[in-house]
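Here it is, the structure in full.
Of the protein chains in this complex, one is absent; all others appear in place.
Order of writing sets the chain letters: A and B. Residues in each chain are counted from 1.
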Amino acid sequence: MSVRIYITGAGIISSIGLNYSEVLFCLKASKGGIGRLTLLDSVHKDEVPVAEVKATNEELKGLAEVPGKGVFSRTSLLGIIAARQALKSAGIEKPFDVRTGLISATTVGGMDRTEKFFKKYLKDKSHGRLRDVITHDMGDSTEKIAEACGIRDYVTTISTACSSSANSILLGSRLIENGFLDRALVGGVDCLTLFTINGFNSLMILDSNGCKPFDEERNGLTLGEGAGFLVLESERVVAKTGRKAMGKVTGYGNACDAFHQTASSPEGDGAFLSMQKALLKAGIRPDQIDYINAHGTGTKNNDLSEGKAIERLFGNSVPPCSSTKSFTGHTLGAAGGIEAVFSVMALEQQCIWPNLNFTRKMKELKFLPVTDLRNNVPVRNVLSNSFGFGGNNTSLIFSKL
Amino acid sequence: MEAFINGLSAISPQNTFAEEKLLQEPGEYCDVRFIKCLEPQYSGFIDPMAARRMSRIIKMGVCSAIKCLKDAGIRNPDAIITGTGMGCVEDTGKFLISIYENDEKLLNPTPFIQSTHNTVGASIALALKCNNYNNTYGHRGFSFESALLDAMMLLQEKQACDILVGALDELTPDLFTITDRLGFWKKVPVNNLCLKDSKSRGSIAGEGTAFFALSRHKSEKSLARISSVMTFFRPENITELQNRITSIGKPDLVILGINGDPQGDEIYSHLRKGIFNDIPALYYKHLCGEYDTSSAFALAMASGIIREQRVPDIMKLDDIPVGELRNILIYNHLRNVNHSAILVTSC
Partner (left out) sequence: MEQLVQKLKEEIITALNLSEMKPENIDEKAPLFVDGLGLDSIDALELTVLLEKKYGLKIQTSEEGKKVLYSVRSMAEFIRENNKG
């Protein structure tokens, strides 16, 4: 039962650009998006840098082409923008002629509005505008995206912390393979909130100088925001429409580290298993991977554990590897979606993206991340990792046609 | 596509966790606007060092999951899949409040760590040291159904043999206050067992956890079989809804998500006059209250009914005689947005 899953569209919004071409330009120019927090009022704004999408909610409403009166969380706006771009880039228009589903992912949902509500609600439980709290749950942003895109055949949301949107790509692929859908819009979205900034700050894992993935002196992650979506279609649909595909989803693996609620196991057991499962599904050998888009958050724990797992799987010939979180920050529930778009870009452009902010090799690891843009190199298969709290680990493999 | 239910455990406002047989003593709550779970003793199910960090919902979730696996005789499931509409609300609220109360400084990290939707799924994996597939859905009235569909696909793909699937949602004072302001609940307290007859707006709030051990193989432990799961997002009209539901086949019995809110219940009345005409109908939300993953409670009821071939009077909506029970259809909707149907069949 091997059904090919084609990628026929991609949409993205992040701190390095409001659409596919802007983002691609920054990747090629090695221009990262980490800077000062400007859109949220936090006491930490001078201490911890972030990777913001440089647009106010009003500006995002314009880009999302939604009615001005509607109640939209920042998360839903970012999601609508990237999802619409993905459909547009695939040349798909309503009404849909095939069964189309939406699998989105998020970890904060409408928390940005809930925070506004809670500030007033805490003083008096009869206070706080209700329109600020009705967007709180994870399903809200997904339903807003579904409505904006006119998708009804299957709609759901995955929330497995930082691997959420990698899991939505995995599920979308399986729904097509199992014949439930012909097409799936998959990805994820998260916006910056006081909740996550303070959450990661309480864990003391925010680097005050911006993240330095796989660097000996790395000191934590940098939070980002954004959304990334792909359009996945079955072979039959692609054959029927003659649409040009950008690549394929060939492998996926989901495993649980089952080591600790937040920390990764020292040898990266869950990471090793998820990568191994993805290779098995794709039916390729480790040496056929040309690029690893690592989870690489920049925390001491993740990069060591992930690096160890990579070395266990790839031995002495670790393929070119980088963490693009050095461009976008860690976008949590959006990370898997955004990095899937980066992987597709790598296949399309035959490029390998650099790992910014790197200076010193980690003493525990043998391999070095790629630090300069590599142009015109053969990129046939890309492995993308997304690992989350609770040890929820997912690896995806994207391949050239 | 099918999955055998080889074990289940639910913590609810009924005595589901301890009772051997279905609803032996239905829990009656007088003058209530919400009903809460009857919590078991957690020691014996959860390691105390892990339990000290767990909020109520995490304990309820992990405890019902462990009991479910025990009953099914499974030590290490091939997958753990959970669904939750609202996630770990208590920890989320706790951390959010601490941000404002402490002016963003010196915050305790534990509630943040425990606030993610996958906390329960991850905690179960941690307790079992289970490295297998692990996923969590968080989508309103589709949360549990999405988890079920994922599980059934894994069985079909032959990626798994035994899967733990569960649903969890908790009611906290703040969640009740806020949803009450949104007009979800009856303003005048009612007796839960008379919920269907209430004419006032809104429902009664509830909560619960329910876990199921699903398997590709039938065993002597098998209670029932899930043969179909469907979700419909915003059906355009009742005709579309009827067409979708009839595509599943004609059941011997339906369990409906009637919640006492006249507006939402109109859809069920319509179906009972239409495609469910002459099919005996039951309801369940008077027993567990209204919450995003209440259909998991309904699945626990349906499994018990099929195994015992007995319909508890307390659930009946009509006097239509009940014959042999081979197929039970659970149909539920949340605010006319998330509609779902689960077909449960005898083994």
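Just so it is clear, contacts are C-beta pairs under 8 Å (C-beta built on N, C-alpha and C of every residue); 3 or more make two chains touch, one makes a residue touch a chain.
These numbers were taken from a predicted model, which means no experiment stands behind them.
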Task: Touching the absent chain when the full complex is considered, from B:37, B:86 or B:107 - done: B:107
Open item on the list: Among A:204, A:377 or A:401, which one touches the chain that has been omitted from the display?
Closed with: A:204
TODO: Mind listing the chain A residues that contact the chain we can't see here?
DONE: 202-204, 260-263
Open item on the list: List every residue of chain B that touches the chain not included in the displayed model.
Closed with: 48-49, 52-53, 106-110, 113
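Basically, only the chains that are shown with their structure count from here on.
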Task: Touch list for chain B against partner chain A, complex - done: 53, 80, 85-87, 92, 95-97, 99-101, 103-105, 107-109, 112-119, 121-123, 125-126, 128-140, 142-143, 146, 149-150, 153, 156-157, 177-178, 181-182, 231-234, 337-338
Open item on the list: For a test of understanding, state which residues of chain A touch chain B in their complex under the given definition.
Closed with: 1, 42-44, 107, 109, 114-115, 118-119, 121-122, 125-126, 130, 133-134, 137-139, 142-143, 146-147, 152-161, 167, 171, 174-175, 177-178, 180, 194-195, 198-199, 201-203, 254-262, 269-270, 273, 388-392
